[in-house]
Structures are given as C-alpha cells and as structure tokens.
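A single protein chain has been removed from this complex, and every other one stays in its place.
Letters A, B, C, D, E, F and G mark the chains as written, and numbering starts fresh at 1 in each.
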Amino acid sequence: MGKVLMKGNEAIAQAAISAGCEGFFGYPITPQNEVPEYMSKYLAKSGGVFVQAESELAAINMVYGAAAAGARVMTSSSSPGIALKQEGISYCAGAQLPVVIVSISRGGPGLGGILPSQGDYNQATRGGGNGDYRVIVLAPNGVQEATDMVRHAFKLADSYRIPVMVMADGIIGQMMEPVEIDTTPIPKAPNLWAATGQGKRAHTNMVNSMHLDPYELEDHNILLNNKYLEIAKNETDYEKYLCDDAEVLIVAYGTPSRIVKSAIKTLREEGIKAGLFRPKTLVPYPFDALHEASKSVKFVLVTELSMGQMIVDVKLAVNGLVPVHFYGRTGGVIFEPQEIVDAVKSHLGGK
Amino acid sequence: MGKVLMKGNEAIAQAAISAGCEGFFGYPITPQNEVPEYMSKYLAKSGGVFVQAESELAAINMVYGAAAAGARVMTSSSSPGIALKQEGISYCAGAQLPVVIVSISRGGPGLGGILPSQGDYNQATRGGGNGDYRVIVLAPNGVQEATDMVRHAFKLADSYRIPVMVMADGIIGQMMEPVEIDTTPIPKAPNLWAATGQGKRAHTNMVNSMHLDPYELEDHNILLNNKYLEIAKNETDYEKYLCDDAEVLIVAYGTPSRIVKSAIKTLREEGIKAGLFRPKTLVPYPFDALHEASKSVKFVLVTELSMGQMIVDVKLAVNGLVPVHFYGRTGGVIFEPQEIVDAVKSHLGGK
Amino acid sequence: MKGRVSFDNDTCKGCGLCVSACPMKILALDLSKVNKIGYNPAYCIDQEKCIACTNCALMCPDSVITVERLDI
Amino acid sequence: MKGRVSFDNDTCKGCGLCVSACPMKILALDLSKVNKIGYNPAYCIDQEKCIACTNCALMCPDSVITVERLDI
Amino acid sequence: MKTVKMVCAGFGGQGVLSMGQMVALMAMKKGFNTSWMPSYGPEMRGGTANCQVVIDEAEIASPIVSEGITLLLAMNQMALTKFQPKLEKGAWLIVNSALVDTKDVPSDVHILKADFNAIAQEVGNPKVQNMAALGTLAAHMDIFNKQDGLDIIEEKFGKKNPELTLLNQKAFEKAYDIS
Amino acid sequence: MKTVKMVCAGFGGQGVLSMGQMVALMAMKKGFNTSWMPSYGPEMRGGTANCQVVIDEAEIASPIVSEGITLLLAMNQMALTKFQPKLEKGAWLIVNSALVDTKDVPSDVHILKADFNAIAQEVGNPKVQNMAALGTLAAHMDIFNKQDGLDIIEEKFGKKNPELTLLNQKAFEKAYDIS
Amino acid sequence: MTVVFKKTKGLTNKPLTYCPGCTHGIIHRLVAEVLEELNILDRSVLIASVGCSVMAYDFFNTDCIQAAHGRAPAVATGVKRVRPDSIVFTYQGDGDLASIGTGEIVQAAHRGENITVIFVNNAIYGMTGGQMAPTTLPGQITTTSPYGRDVKTQGEPIKMSELIATIPGTYYVERVMTADPVSVRKAKTAIKKAFQNQVDGKGFSMVEVLSSCNIGWGLSPVDSLKYIKERMAPYFPLGVYKDKGKAE
Partner (left out) sequence: MTVVFKKTKGLTNKPLTYCPGCTHGIIHRLVAEVLEELNILDRSVLIASVGCSVMAYDFFNTDCIQAAHGRAPAVATGVKRVRPDSIVFTYQGDGDLASIGTGEIVQAAHRGENITVIFVNNAIYGMTGGQMAPTTLPGQITTTSPYGRDVKTQGEPIKMSELIATIPGTYYVERVMTADPVSVRKAKTAIKKAFQNQVDGKGFSMVEVLSSCNIGWGLSPVDSLKYIKERMAPYFPLGVYKDKGKAE
C-alpha cells in the first residue's frame, strides 16, 4: 500500500485497527472527534468493538475493563477529557493494564480553546492521577510518525503491561499529510493474568489496584518503579538534527520541532550553528542523551507551545552545565520559524 | 482560647470555619472523612452551607459555582478523589476563582491503600488538569500548622484569585495533637467580578475559562503566569533547621520532616552535621533558598513517603551544585529516624 | 392592514422559519440580496395582509422581527 | 429428630441472625465460649427439635451453618 | 522550489475544503511533501470555512499558514478581507470574480480572476465552482499540468459517480483553458 | 525525659481509643508535647482497634509507633500477640489479666496486671474497664498523679453526665490504688 | 401602532452564533422573555454549559457562569446554596445533560435543588460535529452512528423527563417542543412555570425542549421543524411528567 493523504485523527484510528485493536471506547471532543468517528465506521468491520461512552470517565473505565479481560484496547480524548481520565489512568497503571490513550491536545486551562497547544505536557508526563506511577508518553511530529507511534504504543503496552499515551497537538489531529500505515500484524503477549472467566484454568484471576497492607503496597510500588527503570533503559527515544557541531541546542517536541528545523536552516544560512534535540519519548525522557548533547553548546533553548513545561525536564537533563532559555507561544498561537531565529539571536546577544 | 487536643481533620474543618468559610462541598473518602463530618455538624451553625456532593466531580464544580458567586468556599478529598477533581481545578484556575482544596493523601496508585503517603506530590504540584495553570500548594507538618495554613490558604486564594491546595498526608488528618486555632476574622477581598445576579451593577458579570481566540487565550495564560510569578516572589515559604553549619542537607516536607528532625539530632550526637530544609510552600517552591542552602554541603538527601517525586524540584533547585540522593518509603510505610540516619551515613561513605 | 412586520435585515440568517410560519403566506426570502453576514434576508411581500399574529416573530431564532398592530 | 444443624464454630461471628430465624427456637449464642476470632459462637440447644427448615442457614451471613435432613 | 503556502477560503457550501485537499493530493502524487489543515471548531458555524495547504520539496515545517501566504483562493469577499493582510509580496490571488471585488488589493499581488459561478452554471451544476477554481489554480502553478487535475478528479469521484466526474472535469477544464 | 511511645489495643468495644485520647489529654495538660493516632480504615471492622500515643518534652517526631514501643496496653490476647514483637527492651506492659495470658512475654518487659473486667464489674458497669486501665497506667507513669486522672475524667464526662463521671472515676481510683 | 412583538431586553445585542434556523435561538428568546416578564433579570444567574450554547453567556442579559461539560447542575447548586435569593438556571444540551452530566442532573433533582433547568434535546451533539447523543432516534445517522443508531448495540434513546420525574425530589418536569407557533407558545408557558416555581421556592424544575439541529441532521431548517413534530415528538411524548404543585 502506497502513501495516502489522510487526516491525522483518521490515520491514528486506522493505525490502531492495523495494530489489531479489539476495542475502542471514547467520547467526542474537539480536536479529536475523527478518531471515534472513524472507529464507529471501520472498527466493527474488522472485528473490533466500538462504544461511544457516556463520558471520558466511563471511557477510561471501559478501557480498564476490556484490558482487564485481555483485549487490546484504546481510548482517545483531548485536554479536559484527559483530565477526567486521570483517576482511571492511575487505576490502569496500578493494575498494570496494557492500554493505549491518545491525547490530542488543545489550549487550556479549563475549557480554554480548541486550537493546538502543548500545555498538557505536565498532565501527560506527571499525571494527575494519585500515587507513584508512570505511563509511557510518545510524542509524534506529524501524521506519519503518529501512526507509527500508535502501533508502537500497542507493542509497548503489551510487553510491559503499562498504559501508553500518544500525545499529539491538535495540528496532528486535524491536518492531512501523506502517510503509509504499516499493516504488519502485531502478535499479542500471552495474558494469562486476564479476567475472562475461569474456564479450565486451575485458579481464578483477579485484576486489582488495591493493597491494604502497606508493605505489600510498597512492594507493588517498587515493582512498578523497577518496570519503569527497565523501560527507561530500553525504550527511550529521540532525534538529533545537526547537533554534532552545534553551538546552540534547541529542544522541541511534536509538530513545533518541524518549525524549529526550518528555523535552524535559516540560522545556519546566517552562520549560526544551531541543532535540534527532539525527544520522541517524553516518558521516559532522554535525560542522558540530552545531557551529552548539551555539553558542547553555549546554551540550550527550549521551545514549546506553552508557558514552559518540558523545560523542567530539560533543566534536569542539562543539570547546570549551560544556561537553559525558553521561548513559547500558547493558547493556540503557533510560533513562526522567524520567532525562533530571533530568540536564538537575542540570547547569543552581542555576538 | 487555649490549646485543645483535636484530630487533624476536625481541626482543619474548624480552622476553615474560623476563617469565615461560607460553603463546604465534599464527598466521603478515607482518611479525610472527619472534614465533611465536622462540617455537617458545625458549619451551618455558623451560617455556612454544607452539601454532601454526589461525587468529587460534583463537589469541585459546586465549589466552582459557589466561588463564582463570590462565596468563600472549600472542598476536601484524598488521592483518587483529588484525581477526579483535576478538570474542575483547571476550570477554577482558568476562571481565577478563590477556592481552597484540602488533600489528605494516602497510598496509590489506583485504589491503593488508605495509609499515609506523599505519592501525590506530582498530582498536587503539576496538576493533571489541562493547560498552563498553577495552584498554590501548602504542606503542613502537623495539626497546628495545618490549621494555620488552612486559614492562610483562604487569604491567599482571596487576594490572588487562585485555587490553593493544602496537602497533608493521612497522618495529619487522623492524628490528634494540641492545637490552638486562631479566630481572628479574615476580611474578604471585594469580589466585584462575582456572578451573583446583576442587581444594581451597570454591567453583567461573567465567570468563564473559555477564550476561543488564540491571542486572547495567550494573553490570559500570560496573565495567569504573571500572577504566579508575583506569588512566587511574595509567598514562597520554608523552614531551615540547623542548616548554617550543615555538611549534609536533608530535604523533607510534611510530617516526615519531623522524623527527619529527630534523625538529625541523632546524627549530630554522632558528630555528623546534618540540617533540614523544609519547604512549606510546594508551589511556589523555594528554589532560591534551597539553592543557597545547598551551596556549602557535601550532598543533599531528599526524603519522601514516595518513590521520589519532590526530588525533581530539589534537583532543579540544586542545579548540579552537589549530588542529590534519595531515601523513601511508600505504600503507607513510614520511615523511622534510624533509617534516615543510616541513609545519611551510607552516602557519607568511607568518611 | 391590521399589522406591520419589520426585519432587522443584517441579523437575518435567511433560515426561512418565519416564511413557513406565516399563515397569510406573505413572507419570503429576498434572493436578490445578500446581507452583511452573507444571507438572503427575509422580507414581507404584502404588508397589507399582515394580521399581526406574531407567528413569524415567535419562530425567528434570531429575534430579527418586530411586529406592530394597528390601533383602531 | 428430622434434621441436624452444625456450625463451623471458628467462622461464626456471633451475630445471632440464625437464633432469631429459627422457628423452633433451638439456637443460641454460647456466652461461655469465645472462638478464635473473638466471638461467642452460635450452637443448637436441642438438636432433637430441628426440622431442617434451613432458615438459620439462609440467614447466616457467613455461611457457617450446614443443615442435614434425616432420610426416612 | 519556493514553499507554497496556500489558503483556500469561502462560504461553507463552496467546497473550499475539498478543493484544498485535491491540491494537496495532486502535490503528493507529484512527489512533493504536502500538508492540508482545515480551520475547525465553532467558528466553522455561521458558514465560513478555510483550509491551508503547504507544498514543499523539503519536509513541511509548519502546516499552519498564519503569515506569508503565497497563494490565496478567495471564494467570497469575507475571505479576501480576512486573509489579504497576510499575503506576502508577490503572492498570487485567485478570486471568484462573481462575488469578489479586488479593488483594494495592493499592486504587488498577482490577481487571477474568473467567474467560477458562471463556469459552474454553464457546466450545469453550481456546486462545481470549486473545480473551476482548481482549474485556474492548476493553470497557474508550474508544478501541475492539466492532466494532473483531470486525473485527480477522476480518482476522487470516479468510482462513486462517473457523471459527477465528468461534470467536475468539465468545469476544471473550462477554467484551465481560459486562464 | 525519654519519649513515651505507647500503644493501646483491644476489641472494638473496650474503649481503647478514648482511653488513649485521655492519656494524650493528660499529657497536654501537663505541658508535654503529645500526639494520638488511631488505626483507621477497613481493618477496624471485625472488632479490633488500636491507637498510638506519643509523649515528649521535645517536638513529637513521628506520631506513628511502629517499633520501639515503650508502653503497651493490651486489652486482649490478640493485641498482645500483635504488638509484643515491637516492644523495646525494658518496656512496660499493662494487661487486662482477665483476658490476657502473659506467659510468653520476655523477661525484659515489666508487666503490670489487673483484672479490669472485675474492677469494672465491681463498680457496676463493664464499660468502664478502660478507666480502670487508665488508673493502672497513671499509677505507673511518673508524669501523672491520681488527681490528673480524676480531673481528666471530670472534664471528659462531667458536663454530660455526672453519674457516669463518678462511675469512671471510681474504676480509675480502684485500679490506681491497687497498682 | 402598538408593538406586539419585539426583541426582549433579556437578550444582549450580540448576534447569536447558532447556525441559521437553529431553534436554540428560539429557546434563548423564550427564556429571556420569561426572565424579563417575571422581572428577575437582575437576580438571575445563567449557568452556561458545554455545547453549541457554550457562549450563551454572551447572549443573556444576566450574570453568567460557564460550567464544565455536564456539571452545570453542580455549579448551579453551588451558586444557589450560597446565594439563595438569586434565580439560578442551567441551559444544557442532550450531550451535556443526558450523557456526561447524568449524575449531576439526577442528583440535583434528588437533593431537590431550587433551580430551573432548561434541557435542549436535539437528539445529537451539535457542537462537536453531529455525533450520536443518548437521545438520538433509532436508525438516525450521525457521525458516530454512520449506519444509523443500532438499538442492539447503542441502546434505545433515553427519556430524561420520564426518568427525572421518578425522583422524589423533583418538583416539576414538562416536555415541550419548538416545532411551530403553537408549540412555541406552550413551551414558553412551561418555561415560565419552571421559573415561577423557583421564585416561589418550590424546588427542582426542568423543562425539556425538543429542538432542532438542522446542520447535524442534514435537513433544511423548515424540514427540521417537521422532523421534531413527526419523528421526535412521537418518541418523546410531550406533556407534564411531574407537577407537585398540582398534587398539593
């Protein structure tokens, strides 16, 4: 199958179907509506189940149930809807369920606006659910990568028994780009733990996030943490672009990273050696690689479509080596390459 | 009025009443049940309104409504309940409403356990609601400070028009300690913006978090951020204990900080100069003061009742100056002073 | 003439609900005009026949219509 | 004797629901005993009168009771 | 090649979104990188719509065209009023002369006009005005030729409705030929 | 003064929680720092309860007594079984001799026994066994005297029910005197 | 000449943002007229919900609070409890009230909150692009029921007036429609009663208004009115479902 021109949301839905998604549970919210709409049209045709839940809360709990019963499942939403899913995500993480959550984010806080934003970085990477838990967060930079990452998300969810979020800004959800969706089947990890009815099993299965004994709960938390450390070791991913000789390192993720690339071209034309470091996994964050990459630069510039949220992880990575600056737009406003160029120049100062 | 022996949750409720709380909207959850219970008994008697909401979601939205109508209001909950409030908190922040949220946290993730924990640091400080917003987070170390901070929370909420969270672990909620609750009336900031019915006002009032125009929403986000910067300048608070000559700096907040103090006594008896840095405001975090305090020490040890969440802020503050280590227990297990003593010694190593 | 109906032309969205509500069939959309907001506005083709029943105004979602009655 | 009722003593919580359900009034709590879990367990004071109606077992929240019927 | 930053705007019923999609589709077939981005949300209500198409040899930087429009298709006056300030110098402007008055457009903008309504009327269906616009556009842009347009129309409508295909192709061709 | 780390444990109905509270209250009145912490949650169900009281001259470090108990009040056998491993050397153990067998308690623990049930029975109300325990405790602890106990009982029950106050005081006194 | 109909002072001058022919506009007007006639504009607080009417705060000439999706009855509770003298009303669509906000509406009725609820049932999610609502008719095509609502897997449409009427705390519930001048007049009477109840301190009142979404339904505005009358009303029978006032 060659490239087709597809809307991000639809491509994401199709990628999930190609990955063998057995159940989708979602609720309408702009700018992700085409995900449930596409699913309602095509998922049942390929043997899966589509349910329009009564709310985001119900959706995440349906996903929790279906995953607990051993099915490969997904939900999707946008900013306030993801906020409503936080308790459920914490439950999924606690019960170690493989679920995929697509977040197509828009401006906030509150009802905010519906235009693209990256103001949900904290929401995705630090959760808001209770307790010590982590979900893997993947951040695509366009429609093609979004579909690849959705497929990858199902693999990761399965093999680590962990919720995986694919977080994209509203641009990716709404735009059309040429895309080729991989159709290779993804084998399912055996889920002997699933609650499907005991059948011929010798014991009953139980899916649960409660541990009343504190020592048991502590052990459980340590287990979750060890799993996370394992994931950090194996699955951290990023892209470096013209970093080798860079004197200025720009860090960006998602669609804005493409704007930064174009700014970097302009900067290089003007003789300023800039490079891009783009985390592809926001959790686990590529701390070590970014630390390395920042060693030889004058400063790091973090660019986000927010008031500055990822900058915290960048600072943690850089750990005081060089100054870390910030440039951001928010509320649905998207920066132009020239703004990045200007920001870099202003920090280079009298040079 | 002299000291009385009171349960933390009840003292918190009484402090809110003394602060002139006009409305409390909550839902039962262990270990904070005594807050709504106390309110149901005494709030109406002092002219306020108590409503047992049907859920945490409803509770935070009742609080949103009552605050929008200009009343001084509070809600309280615990871990999964706070997760459910995230969308509402984001709305309150977006609409700039003065509300007080008490969080008495327990073990997670998911249903977890009901024993004390600090695993909700991320939940409190990074939210999980959508968008760029901040709430002030105060962290008391005992019943007395909890009551003082609840009263302070109302003041802060009022004067900055911002949600303020008082986050305490389950110990504070459940234990009794001698406490003296200040009864000085707290004057209310004029809330000319409140939606109470137009009355004789020339214009109608509107409380809202939506801004469809991206430039408007961006301006709104900048306004919120400026407010936060102002708060960070004025309201950051912390305690230093034996820091002046310290070679080891231990950072802890909440009840565990008292355990650390007792460990520090032991350490000093053994000739190890340890000091405690205790953030009293988690948002805004005392980055500068902690940075200063870490300048002359060999290392910083962060201690939490979690797998390590505040450590991120500590690292941001220390910014690479000295190593930052961690010791934590979780799931409801509470460390003993000796564990801290041992952790310090092990990091001092061959010394 | 018992009544008079008038339209705030530039807020009319040309939906036609008034047209279909009029028992005297004296309202129509003016296909020859496009108003400021891009629609063909409604108008009265025969004021004389208006009975001031207010049906049109009742059905107008945009409060475009004012109805007056002849005082006799 | 038509029936026999027996108790899994150490799971009985001494709530007395069986006692009040027995139409023959032949059940009681044994106040002289405290079982492993700290309660005065129920017992039958007169097995002879048991009619195997299973009322006691039906009302027991902890499935403590087994009832047998005499086969004739 | 200079990056094409195009905006298509008009009333809801004028087919600007699908017209933009077909431009992107043609670009893709020709091996270019391309993106299509609609306006979305409540502002869609009330009957105006627009989309943004970017075509480039290099990777698309931003699919959002907020400034420096190089090519504007304005199907009504409101569209022109809204986007004219964002045209870059030397930009191309394609307008539906039936509905749009270009007297206030600065002289550094190249204007291509045609009466898409009339063409559509001639062909026999007012709905195909967007394909007439596509014709004018294809005639203007170096990277496309007539066959590209005819093919893409075939591809888009072919299976479902051969008659519609023909109709659309006719409108396209008419506009292409007079441009 | 050495920190007092006390645990009071027993069946649900034996009043261990309020007994612990009264110890903390007495300590507060005497100017000490003190804290009282109940066990809470579903484990309360099924009829066992316990609370932890810490008394100190310095600020209370942890209100949780998970190890190094210096004073244990065990109102039933389960309570003793559960907390005995956590007694520190030289700790004091107060038991209700009617219900608790102390033969397995190590010799480095000081045992104070009295039949609180019997005392309560004598006084005429089995519910006041916890005040008898308070009597034994007050007699043992240097920081309290008899009057402290009588006062605290007065304060706690006085207003509501003078009769109950007297009953409780009697039980307290009886146990205090024989200890 | 006497003016027998002109735009109510209960509405502001801002042009409504609804699609041409959308009967949200009629319902807005009716509510605003009632507030004007009862002389309670200056006491009223509108709780706007999330849906096409999200910007209702711009259109009503009253104080307003914009609520999170589905939570308007909880927000209204908060306001009414601390400001019992104000007249508090929510304006909610079927996605808002009958789907995500089911809990809040049921429980506000259960508590017998003295508020007024205007429930606009247009059998679809208008705002987000025409997805299925809990009230979407059997077989109706929407963007999430592209093959028509299948009652086997998507259920039969829920009847909120009937449901709310079972709640002991409910004082008054009526279902009306906006299909023609006669039904619009009846709708106004019901809405007036629902507000009068609040003024009189009676308790929870809800008016369900069958409304159109011609864009979502893919019909002309005029045909949409027919659809209300001929398709919706038979499934959602009009009438009073509860009136404690009558019983008193």
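We adopt the following convention: contacts are C-beta pairs under 8 Å (C-beta built on N, C-alpha and C of every residue); 3 or more make two chains touch, one makes a residue touch a chain.
Nothing here was measured: the structure is a model prediction, and the numbers come from that model.
Chemist: Among B:Gly20, B:Pro36, B:Pro286 or B:Gly308, which one touches the chain that has been omitted from the display?
Modeler: Residue touching the absent chain, from the options given: B:Pro36.
Chemist: Could you tell me which of G:Leu38, G:Ile141 or G:Leu163 touches the chain that is not displayed?
Modeler: G:Leu163
Chemist: Which parts of subunit B are in contact with the chain that was left out?
Modeler: 27-30, 33, 36-37, 40-41, 51-52, 54-56, 80, 110-111
Chemist: Contacts of subunit G with the missing chain: which residues?
Modeler: For subunit G, the residues touching the absent chain are 99-103, 106-107, 110-112, 134, 151-159, 162-163, 165-169.
Chemist: Take the complete complex as the reference. Which residues in subunit A touch the chain that isn't displayed?
Modeler: Touch set of subunit A with respect to the missing chain: 22-23, 25, 49, 51, 53-55, 57-59, 61-71, 73, 87-88, 91, 95, 195-200, 204-210.
In this section, only the chains that are shown with their structure count from here on.
Chemist: Among the chains here, which has the CA centroid at the largest distance from subunit B's centroid?
Modeler: With centres defined by C-alpha atoms, farthest from subunit B sits C.
Chemist: Just the number, please: Cα centre separation of subunit C and subunit E in whole Å.
Modeler: 37
Chemist: Would you mind pulling out the distance in Å between where the CA atoms of subunit B average out and where those of subunit C do?
Modeler: Computed value for the inter-centroid distance: 60 Å.
Chemist: Quick check on subunit A: which residues sit in contact with 2+ other chains?
Modeler: Counting only residues that touch two or more other chains, subunit A contributes 30, 80, 110-111, 114-115, 212.
Chemist: At least two other chains touched by the same residue of subunit F: list those residues.
Modeler: 41-42
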